[in-house]
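I'd like to ask you about the structure that follows.
For this depiction, one protein chain was excluded, whereas all remaining protein chains were kept in their positions.
And now, chain A:
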Amino acid sequence: MPKFDGIVKPKTKRAKRFLEGRAPKLTEDVKTAMIMKGGNSSLTVTQALKDIYALKKPNAVLFKKKNITRPFEDSTSLEFFSKKSDCSLFLFGSHSKKRPNNLIFGRLFDFHVLDMIELGIEKYISLSDIKSSKCPEGTKPMLVFAGDAFDTDNEYRRLKSLFIDFFRGPAVSAVRLAGLEHVLHFTALEGKIYMRSYRSLLKKSGCRTPRIELEEIGPSFDLVLRRTHLASDDLFKFSHRRPKALKVKKKKNISRDAFGTKFGRVHMQKQDLSKLQTRKMKGLRKRRGEIKLSMNDTR
């Protein structure tokens, strides 16, 4: 009961850890996806869902039962599932005469649907059909988007953001260079979106940076964009809000010149230079008679 989280305290440490895991955090962990089937689904759709689940393991849950809902009409059951399983991404596969081999990619914000994009599978080759050695599970893939449609068209831009959200793994600070194996390539061309998954082989080249050779492994999809349900602009902006604590505090009073020397300013009060403490030289000290003379001189 999120409303009563201060009033009803958890009685065991395990329950407390569970609730802390689900509470909103400053920096969030990787988003989990729930993959489910609709009322009717074809063999292609079930295979496609299984393959995408394999790509997204372990941050995904594959539901076994069919869910007779229509996400575009009523998203309450999706929101309920998301609340129960604490997932913020979903993939809903279905098949009907009007929309054959349908995949709906979507994401939620605060357990309410943010974006939903429906894609139709035109051509599909599954993981098992392509005979080659696969990447280990859980490798962070390199994502490449090609085609100017991903930049010009608004729906394609959201689709790109959705794909990045879906397929990028956990946020890491460092990555092992030999482990950069998996590449997901999305091409937007002639109204279709081609998704290919390759395994990159790092070959010797003359210099430090290796030469890349690609070998196709994973599922390959030829998708076509169908319906979309995009969040309104203000909701979209609201979901991007960063907490203030994460803002990087800028260090002030640091400037650099052309050579890269670090400069800073020291602010001082006005000094009376006549009272400046310098080395005491007894001989130079003014005697009483002399002071009178110097005063006459200045006048």
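Everything that follows uses one rule, which is that a contact is a pair of C-beta atoms (placed from the backbone, for glycine too) under 8 Å apart; a residue touches a chain by one contact, two chains touch by 3 or more; residues count from 1.
Throughout what follows, contacts and distances are computed from a predicted model.
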Which of "Erythropoietin receptor", "NADH-ubiquinone oxidoreductase chain 2", "Ribosome biogenesis regulatory protein" or "Exostosin GT47 domain-containing protein" matches, in UniProt, the chain that is not displayed: "Ribosome biogenesis regulatory protein"
Full-complex contact with the absent chain, from A:Thr44, A:Asn67, A:Ser96 or A:Thr187: A:Thr187
Touching residues (missing chain, whole complex) on chain A: 6-7, 23-26, 28, 31, 88, 107-111, 114, 140-148, 150-151, 160-161, 164-165, 168, 171-178, 180, 183, 185, 187, 189-190, 194, 196, 198, 200, 202, 205-214, 216, 236, 238-243
